[in-house]
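Right, I'll just put the structure down here and ask away after.
Moving on to subunit A:
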Amino acid sequence: MNKNIRTALAASAALALTLSVTACGRDSTSGTSSDNQQVTIALSTLNNPFFVDLRDGALAEAEVQGITLNVLDAQDDAATQANQIQTAVTAKTAALIINPVDSDAATAAVKPALDGNLPIVAVDRGVTGVDVDSFIASDNVAGGAQAADALAKAIGEKGKVIWLQGTAGTSASRDRGSGFETQIATYSGITVVAKQTADFDRTEGLDVTTNLMQANPDVVGIFAENDEMALGAVQALGSKAGTTVFVVGFDGSDDGLKAVQSGTMVATVAQQPKELGKAAVDAIAKLLKGETVDATQSMPVVTVTSDNISDYIS
Partner candidate 1 sequence: MSPIMSLRGVGKSFGPVNVLRDVDIDLYPGQVLVLVGENGAGKSTLIKMIAGIHEPDTGRILLEGQPIRLSNVRQSEALGIATIHQELNVVGQLSVAENILMGRLPNRHGLVNKAAMRSIARQALDRIGLGLDVDTLVGELGVAQQQLVEIARALNQDARILILDEPTAALTGGEIEVLFTIMRELKRRGVAMVFISHHLEEVARIGDRVAVLRDGDLIDTVPAQTGEDELVRLMVGRSIENHYPRRRDYGGPQETLLRVEGLGRGHVLRDINLTVGRGEVVGLAGLVGAGRTELVRAITGADPYTTGHVLVRDLPLAKGSVAQAIARGVGHVPEDRKNQGLVLDSSVSDNIGYATLYRTARFGLADRAGQRRRATAMADRLNVKMAGVDQPVRDLSGGNQQKCVFARWALADSNVLLLDEPTRGVDVGARVEIYEFINEITADGAGVLMVSSDLPELLGMSDRLYVMNNGAIAGELDPATASQDDIMNLAVRQAAVVEGDQR
Partner candidate 2 sequence: MSLTPTAPTARPAARGNPVARFVANNGALVGLVILCVALWIATPHFMTTDNVLNVVVQASTIGLLAFGQTFVIVAAGIDLSVGSVAAFAAMVACWLSANVGWPGPVALVAGLVLGLVVGVVSGVSIAYGKLPAFIGTLAMLSVARGLTLVVSDGRPIGTPDAISFLGSDIGGFPVPIIVFAIGGVVCSFVLTRTVAGRSMYAVGGNLEAARLAGLPVKRILVTVFALSGVYAALAGMLLAGRLNSAQPQAASGYELDAIAAVVIGGASLSGGSGRASGTLVGALILAVIRNGLNILNVSSFWQQVVIGLVIAVAVGIDVLRRKNTHP
């Protein structure tokens, strides 16, 4: 049975891969010319607006640089990603941008590219134990601390807060959580009365917040480790959102920024996924020209509130 399921899953993954490649075919054909170099960007998933933005930033920069970008979507499956990279290297890709599904699993996945001496840039998540040419990521720990500050400011540095965690065991959840936890502890007037996972998912954010508000009706603030959960919390709070309960999210996604603009969210710690994508392609372009790049590049995260929202929304 187990074997059957695995076979079936593999089959569906293959089918899904075919579909996603077809869907992305459109993107990679833009701006083709004969002297273009083909660069592969292996993304963990496109099932999340953040990575869609990252891809869009990369595609825009690739067009500027005259690079053809081959976009791969691993559907959050590390094995799929390894296979995709192997295939891309076999197909003579010139360079690799990897956004690992899993940092540890990526060690093996990038081996074909290492063996081929291809330039490798890791984006958003690192590759464990491998010196990639450049690692570009937001500073999630600092971001978590910034979120704690924004929340503390919004609630006047006192009161009960709820903490919505991301998917248990992911690095984003760990880093944002540890930054938040350390920083929120410095405010003696604030107590975290509940921390529960909502799996980075909007629906779960809605249900879990609804449930937690039953047990803790006097909560004044909510920190969610991403905007999706924060938006779910806003949905759960209804008219309380932004008036008696203040929500801080993370990511600076389109919907999150809109919520900050409309006042239902008090802040989102904006990663800049398009900037991440742009910087990755930029680094690859330099590497292909033989120039050197910084081994690690930290993309700043920005606390977006009503004060500076106009800079981030078009």
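Quick note on selection: all candidates are chains of the complex that A comes from, given by their letters.
Following the convention adopted for this analysis, a contact is a pair of C-beta atoms (placed from the backbone, for glycine too) under 8 Å apart; a residue touches a chain by one contact, two chains touch by 3 or more; residues count from 1.
Here the structure is a predicted model, which means the values were calculated and not measured.
Among the candidates 1 or 2, the one in contact with subunit A in this complex is 2. For subunit A in complex with candidate 2, the residues that touch the partner chain are 8, 11-13, 15-16, 19-20, 23, 46-49, 51-52, 165, 168, 194-197, 201-203, 206-208, 210-212, 214-215, 228, 231-232, 235, 254-255.
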